[in-house]
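Could you have a look at this structure, given as structure tokens, before my questions?
Below is a slice of the complex: some chains, not all, each in place.
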């Protein structure tokens, strides 16, 4: 399970899971499509700061976890184990979802390794539901599950524009710091002490920029704003995920290419340490 | 026809009419698709200021007017009557077009009830043509018809980027205040004395944000800018319409979801009084 990872590496890992989605399946196919976009020849592997992921030996693709077509606790456990096995080598993990339900086990594995873990959560939804029709592992619930572990220092949410009364109660209960979209400005300072995990739900972006997602929530961030945010926030980035790409809504691969762009930008920051 | 409306209510009303369109039919199907998006489960009914349209008893759907597949004066008269019947109860009306030709009778009904009515018109086109191939009720003419009633205090247009010589003459003749897109800035102050009717043509937005319209006119507003405008202009909002959604160009319902977002934001402002 080590994939020959060592400290300083960045490990790409696919998590093809979507049966916890409440509205539309599809994200299980995202890891394959993001890899296709990364290697499509329509773009190169150089991030905007000049880091060339294709030139370093430290950027390693560790393949997909075996969770396709699974539901319930079993895939959640497999994801936690798969993440833990990779990060215990000292490598940093960049996971490709899957729907957002994968964030719970991914963050749990990181919180176990990195004490005082902070989370920067970029999303249109707070994902703090106590439960959904599909159950407490639904893709609208992961940050409730994460906060219940008691191991998270701070959870900062950016891009939120669907807060309702129940989720506001949950945010208050867990002390979540919510930066609503209507109050967000590109020059906001975001700064953490200690390790940071970045969870990037593509529906944080306006549907104009990321049409290939299950939940279109208008009024979101631009691609440039998210790229800036990735490079600009203060803190030590130790792991990340990119979730909720839905290939069923991506006929020209435009949103897969967007996810691939984020792989390059986040990958470059993870490599820079 | 009262739909049990009372003062303080907000009445949703569909206007499935599009045979006055000059380029492409489709908006007659918009009311059904916007309702589908509102109740799709892909989003909730809470506006960004926390108003939950699903929790109040005052947000009432009064159904569609019977104008489907009609042309000429008859549907125009039916729309005026349908609007008048609803607003005479003291309710405020939020109409879902249909093409923009529906704005003439909708605004006429409001001007009859609200003396000194002002109009905030968000659009890429001035819609001031004296006539079109399809006649003087064409969807490029409604604001000429509205101004000819002599009952409008001020007409302010935002987002315009297709002004030609004829329409400039019309704008001059009617004293329309046009804020061209190239001169528009997000921090422009827009302020009215007295009642305001808001007419929102979705093609005011850049096609990136609202691809599902008949006329793509590049260089427009972002979704966030329109949301801000809805909440920020000064004046008493008494009625509104959202027009020109064309489901034939909306394969993933993204623009229907945008319209549903505006239903929530405008609905919240109409409820707040």
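In this document, chain identifiers A and B correspond to the written order of the chains, with residue numbering beginning at 1 in each.
Just so it is clear, a contact is a pair of C-beta atoms (placed from the backbone, for glycine too) under 8 Å apart; a residue touches a chain by one contact, two chains touch by 3 or more.
Here the structure is a predicted model, which is why all the values come from computation and not from measurement.
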If you could, jot down how many copies the complete complex is built from here, 2 of which are displayed. 6
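Criterion: only the chains that are shown with their structure count from here on.
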So what angle, to the nearest 5 degrees, turns subunit A so that its CA atoms land on those of subunit B? 120
Just how far, in Å, is the C-alpha centre of subunit B from the one of subunit A? 38
For the complex, give me every residue of subunit B touching subunit A. 40-44, 46, 48, 50, 52, 55, 206, 208-209, 222-224, 227-228, 252-254, 257-258, 261
Residue positions on subunit A within touch of subunit B in the complex are 22-24, 161-165, 168, 180-182, 206-208, 211, 214-220, 249
